[in-house]
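Heads up, one of the protein chains got dropped from this complex, but the rest are sitting where they should.
So that you can tell them apart, the chains are marked A, B and C in the order they are listed, and the count of residues begins at 1 in each.
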Amino acid sequence: MHNLRPTPMMKRSLAIAALGLFLSACADDKPLNTFEDRGPRAKQLNDLMYPWIWGIMALVFVLVVFGGIALTIKNRVAPEDFDPDDLPEQVHGNPKLEWGWTAVPAVILAVISIPTIITIWSLEETNDERNADSTTLCDGPLDVMVIGQQWWWEYRYDTNCNGFFEDVNGDGVVDDTDKEWPLEIALDDDDLVVANQLVIPTGEQVDLIITSRDVIHSYWIPRLNGKRDAVPGRIHTWNIEADAPGEYNGWCTEYCGLSHARMRMSAVALTPAEFQDWLAEQTAPADIPNEEADHLAWEGRQLFQNNCASCHVVTEDENDPDDVAFDYGQDFEASLAARAAPNLTHFASRTVFAGAIFSQYRGVDADDDDLFTKLGLTDDDPANDIPYTELGESGLQLNEVQLRRWISNAPSMKAMDPDNLLGMPAFPQLTEEDLEALVAYLETLD
Amino acid sequence: MAVIENNPMALPVGESANRASNPLGVFARPRAVTGLKDWLTTVDHKKIGIMYGSAAMFFLLIGGAAALALRIQLATPNSSFLSADAYNQAFTMHGTVMVFLVVMPIGAAFANYLLPLQVGARDVAFPRINAFSFWVFLFGGLMLNTSWFLGGGANGGWFNYAPNNGIIYSPSHGIDFWNVGLLIAGIGSLTGAVNLITTVLNMRAPGMTLMRMPVFVWMTLVTQFLLLFAIPVLTVAQILLLMDRNFGASFFAVDLGADPLLWQHLFWIFGHPEVYLMILPAFGIVSEVIPTFARKPIFGYPFMVFSGVAIGFMGWGVWAHHMFVSGLGPLSVSAFSFATMFIAVPTGVKVLNWLATLWGGKLTLNTAMLFAIGLVTQFTIGGISGVSHAIAPSDTQQTDTYYIVAHFHYVLFGGALFGFISGLYFWWPKAFGYKLNEGHGKFNFWAMVLGFNLTFGPMHILGLQGMPRRMHTYDDAMGFNLWNFVASIGSFILAIGTLWVLVNAFISYRAWKAEGRPDVGPDPWDGRTLEWAIQSPAPEHNFDVTPQVTALDDFWHQKYNEVEHGKLKRVATGAELAQPGNGEGVHLPAPSYWPIFLSASMPVIGYGVIFSLWLLVPGLLMMTAGLFGWALEPADDLDIDDHGHGHDADDHELVGAH
Amino acid sequence: MADSAVSDAPVSHDDHAHGEHDHPTEAAYWKIFAILAVLTAVEVLWSYLGLSGPALVVPLIVMMLVKFVLVAGWFMHLKYDLSILNGRYFTILFAFGLVLAVAVYFVVFASFDWQI
Partner (left out) sequence: MTDTATPSDTGLDVEDLDAAAADAAADLDAPTANNAGDHGADEHDDHATSLGLSNMKLAMWLFLGSECLLFGALISTYLLSKTRFLTELVAGNPNVIEGLMGEEAVEALPDGTRGSIENVGEIFQEMAAEASVEPIFDIPFTSFSSFVLLMSSLAMVLAHKATEEGDYKNQRIWLAATATMGSIFIGGQIAEFTIFFREGLTFGGSLFGSAFYTLTGFHGVHVTGGIVMLMALLILSFRGKLNSDRAETVELVGLYWHFVDVVWVLIFTIVYLIP
């Protein structure tokens, strides 16, 4: 049993989580609803359709469906009234009429196509074009690199202002010759790397630079914009923009194998000032738990380095290149499928984990309908004997049960195939105490 | 094959009854001794059509069972009825089976049965190849479905995007089965297309000009052209995948620089024509059914024809609308968005012309007609949602959600399947000599309409509320519970409705038999096209005398004379005009073992590619033997044919047995 | 509908479907072959000139197409079979496949290589 030191960052995250819960509550509990746009891009999509285009469609629907039904009812002849010699007038057609109903839909569609095409091009506008005067990062608007992999998302922020790619061959420019698998062009590992929760500032367009490490995925935060595929070997740009702070959920929408249904995303929008704070905290290296003061976490760190660091990165000293525990350039075979695992340097500052399917914190009274209960982890679960860590005034508790179960047997919570290098393996050898220590360590990573 | 034999629909085949009334059958052709052998070796387009239909019905049960499993899993959030892997297999196999083994073969069934009859031909151009097409399709389909027992079905989705379909990400054999099974079935589609196009273009009765062909013939012609040109594209995609998975090639190896979009382009260049070739035969069917039961000609025949042709053409220019979010540039997206929208124009012409045919008609609302009108209304709903996808920006919200699932079930089920069931009720008496029960038919229809809309209607809402497709589960908190539950309930009503087609066939057959097999007559519906001008069931030789055609709906015009402008008077009944079915000296192609034998070599080769290349040896030997046997066997010569002797006697026995 | 493209009455020809009369003479075949051979030689030479870019590719493509047309037109008798007059114009269906293939794959390329 140990105590957490709630940092400002953590409080903020929790506030975000609470806000997210609140927002989704007032949003009719449909966090992915495409009609409830929360940013100008998503609004643009709805404005394109509503009211005119949806209206035209409704009209065609009514005309054809109800027209058809009405004609059927009006012209039907009951079997007993059927007279083979009583034929209706034999109309063979009416070219004028037919040309008419060829032309009218054509005209309607031609008209519809105008705003459609305008919107297509408008959606391609970059943030340099739309908020040129922004100075969010590197004296410009924010770009975030989004990398999909089976079955979670990685986000990179160009915090060293070098661009997202490394000048591998050292010729002074980053171009096609700087190739490295898994990405077409080698990634700049000095950038800020976070996983599973995208954080953006409100009120400005954020450009997403999307790619994938393995198969095709698709990035989609419905309230902020439509989707765009993450295709390995290709880099696609897309953008999102949120009007107000809050948590916006998304779901991977290109079938990507076994756990496609368990690959979601969470985007958190902060006010620009808070966003800068967040950036500052994220770029700092992780705290190293003190052997005396926080012995449990210190033990956890040892365990972590023995069991987990082969895949997960925790940056403890930003100047130490060896911190990058898993350099996926090193081992093509091992990196083939799983490739990489979420960067955990500031794990505890996120509100979600594992492809954004679990929350790290649970509302005290939210257990009635969250995934926790649905997964069969009732309060009678022996794992629950470990009391929740108190989290001060926030009213939220660490979702320790799921976190522990995740560490000891992740494939039981999310379909994965560790034998084929897909996903995180189970660690049956870890004892209850080990798990407790690991969780304690992870909690210090805020 | 057991399938076919056990299928209640397959038993009461035309010939027996017919021959009973013309005991000598007049044309003493070599006949197989037993019923089973007859079915296995026949080259008669009508029997082949019936076999296509029966096989499709069988696969419908498999595809439907998979769909029901999906719906049970999705009925409640976080359900554990199916594991993630089982679910992925279920929807992949559901989509694949429904598209390739249900809808396409039903189209082939109608095409086979009806094309020669409607153009006044004796058979298709190449009867043995016709049999070959069927058997290849069947063996490909069966092979695909053996994957259920041999390590699990395919799990890559029905369009099976690269690189997820590669050996690294999908190590099980499921995708190999998908690949090889469909390659094999594709051979059948291709040979079928060549055959049927040749038949339509080249074997029309005298006077049957192109612009006098029934709309169904036209739509099937367009369909076969789509197949002819689309199948090779899929074949190439699948061969690339085969080379990758089974022979170590690297077409989709991204680390070597491959572009995964190549697969998408190839698949959808095939895939979009594919969806139109699934709907056009159904359009053709309702274009026959509606005029018949409205008792007036199809409104605007030339427009119906040309809009079908236009759909066929335009279908080639829109494939990338499935790739709006795949990362094409904005110019491509704009162009494909624009092109896609305009497909609504020819389709709209069809819908409105059907409505205009209903206008002022005197409608007999029997089951066939109800399903036809069902198509007009339900398909339109799917078409409209299609247009909303065509608007690319809004598709970025819709794609890969249940809104798409709703769209394509409305067009595929509410369009294609409704049309096919309409055709089934309509032509059943022609094929089997009795009508399907109307009472059960009405139940069939209403159960399906209700179930269908309950199942797929809510999916529009789900999709727009953000539920992505291909999700084996969803959370409570997402707000998807209610409509998923409704859809699941609906799917069971729909399943009962669909099963009722079979139930009705069985019940009607029993009743007909109990009544002593009354003759339904050549022209039970007061039909318009040539197939009604011969006896029911259609005699094996089709026409005693080749009909001379002088007009569109020639048969109808023989029955009715125009008295004053637009007014018609009946001058004869169909029964009076119909050919008696006792054709003299008609020479028919002989049945053959070789089509089924040659086809049977394909799955052997297929299993060989998947499991052990050694199997290729017997497979290729079989194939060579089949080719040579086929080539050496005269197509229709009784005397050289080794099973051609003494069949007159067998024929009598066969007749006696019935 | 005017009679042409979408056929009318079934036609019946008293010339054999592949009449002997309208095919090239043997000499013509040799002549075509000579042209083909020369073109092939020029093609190969051209590829050795050390040119690059359009100067290399365009003439090669042109020669390739000429060869294509010569073989299809004369050896495959398309030149004769495509004529509307003889009623055998349905070999145009082949041309349809050809045009379709070129058009469709061209678009694929455009979307790949020009990234549009």
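The rule is simple: a residue touches a chain if its C-beta (ideal position, glycine included) is under 8 Å from a C-beta of that chain, and two chains touch if they have at least 3 such contacts.
Note that the structure is a prediction, hence the values are computed from the model and not measured.
Among the residues B:236, B:482, B:551 or B:613, only B:236 touches the chain that is left out of the figure. Touch with the chain that is not drawn comes from one residue among B:150, B:201 or B:577, which is B:201. One of A:144, A:186 or A:314 touches the chain omitted from the figure, and that residue is A:186. Considering the complete assembly, chain C touches the hidden chain via residues 7, 10-14, 16-18, 20, 23, 26, 29-30, 32-33, 36-37, 40, 43-44, 46-48, 56-57, 60-61, 63-64, 67-68, 71-72, 74-77, 86-88, 90-91, 93-98, 100-102, 104-105, 108-109, 112-113.
Considering the complete assembly, chain B touches the hidden chain via residues 119-123, 125-129, 132, 187, 190-191, 193-195, 197-198, 201-206, 208, 228-233, 235-237, 239-240, 243-244, 247-251, 253, 255-259, 262, 266, 269, 543, 546, 586-587, 589, 598, 627-628, 630-637, 640.
Just so it is clear, only the chains that are shown with their structure count from here on.
In terms of their C-alpha centroids, the spacing between chain A and chain C amounts to 53 Å. Centre to centre, using the average C-alpha position, chain B and chain C are separated by 35 Å. Multi-chain contact residues of chain B (touching two or more other chains) are listed as 259, 261, 302, 330. Counting partner chains per residue, chain A shows two or more touched chains at no residue at all.
Those residues of chain B that touch chain A in the complex are listed here as 77-78, 83-85, 88, 155-157, 161, 163-164, 168-171, 254-255, 257-261, 294-297, 299-303, 325-327, 330, 333-334, 337-338, 341-342, 344-346, 348-349, 351-353, 355-356, 358-365, 373, 376-377, 380-381, 384-385, 387-388, 391-401, 464-480, 526, 560, 562, 566-570. Put simply, chain C touches chain B in their complex at residues 1, 6-10, 90, 93, 97, 100, 103-104, 108, 110-112, 114-116. Taken together, the chain B residues at the contact with chain C in this complex read 197, 201, 204, 206-211, 228-229, 259, 261-262, 265, 269, 302, 316, 320, 328-332.
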